[in-house]
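Could you have a look at this structure, given as structure tokens, before my questions?
All protein chains but one are shown in place.
Moving on to chain A:
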Amino acid sequence: MKQILEFEKPIINLKDKIAELKKFTADSEIDLTEEINKLEDRLEQLEDDIYGNLKPWDRVQMARHSERPTTLDYIHQLFTNFIEFHGDRRYGDDQAIVAGIAYYKDKPVTVIGHQRGKDTKENIKRNFGMPHPEGYRKALRHMEQAQKFNRPIITFIDTKGAYPGRAAEERGQSEAIAKNLMEMAGFTVPIVCIVIGEGGSGGALGLGIGDHIHMLENSTYSVISPEGAASILWKDASLAKKAAESMKITANDLKELNVIDQVIPEPKGGAHQDIKVQAEKIDVVLEQSIRELSKYTTDELLEKRWEKYKNIGDYKLL
């Protein structure tokens, strides 16, 4: 059963009607081709209208869509010979983060990403893409290896946030994330981060320090979920829609705030409509990033990374 989002309903209704008329034309003597053509024109216009004017809250729904492609989907589209490696060598193997090596354009790279499931069973296995400390430590282990063997690091960000659980706190969720931020700041290989779904707070940032940060058009990146913000600011989680609008969490917002480098367009109706097309669009941007970043000396790379982050923020002087 395909998940239908609230704002898409007029499109789906019209599509159903067209299908009905087509069936009717096929089954009966009456020819409705003219009406069908008219409706199809209207459908195209309606799609342009709706998908071309998505509100922040619509994009939140899109970013959370159950069929939205995940890290592993993109890995299989973009890379060859992907070999997944497991475990943090300290506690366990967190399935909410996948990591491994692969070829990108015939050169070895390290690939890491949050991994959520598309159905309940897979989501339970993946803990809904919400990592524990061992996930971040697994990621760090692979990034250190990338540094050692001089491979670029590519991360895919797609998480509601780091898991808020007792065991996660006991094993040092804060430290695990903090350590990744600090170490990612210092690796002398290019790091490209791509937000493909939800970029939820510190849990997202734990894989998100890099030289280039890109976001898919309908992904979000925020300090807290809209629901969380609404309940803290206005003591009412149902004001999430309002929070989503106030907090500037869409790819275009972040581009405007100079937090990200590029917005990667999505096919009409979202990434899940055509994963191949989506992967191609990511490929264009990723290749460009890797090519550009590979030109820098390690000193230049680190200096540029510092410049990038140094300039994020807004304040005034008295």
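FYI, a residue touches a chain if its C-beta (ideal position, glycine included) is under 8 Å from a C-beta of that chain, and two chains touch if they have at least 3 such contacts; residues count from 1.
One rule holds for everything that comes next: contacts and distances are computed from a predicted model.
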Protein name, per the UniProt record, of whichever chain is missing from view ("Acetyl-coenzyme A carboxylase carboxyl transferase subunit beta", "NADH-quinone oxidoreductase subunit F", "Simple sugar transport system ATP-binding protein" or "Spermidine/putrescine ABC transporter permease"): "Acetyl-coenzyme A carboxylase carboxyl transferase subunit beta"
From A:Leu14, A:Leu43 or A:Ala178, residue that would touch the chain that is not displayed: A:Ala178
Which of A:Ala162, A:Ile196 or A:Leu216 contacts the chain that the document leaves out: A:Ala162
Interface with the unshown chain - residue positions in chain A: 162-166, 168-175, 177-179, 181-183, 185-186, 201-202, 205-206, 208-209, 221-224, 229, 232-233, 246-249, 253-254, 257, 259, 302, 305-306, 309-310, 312-318
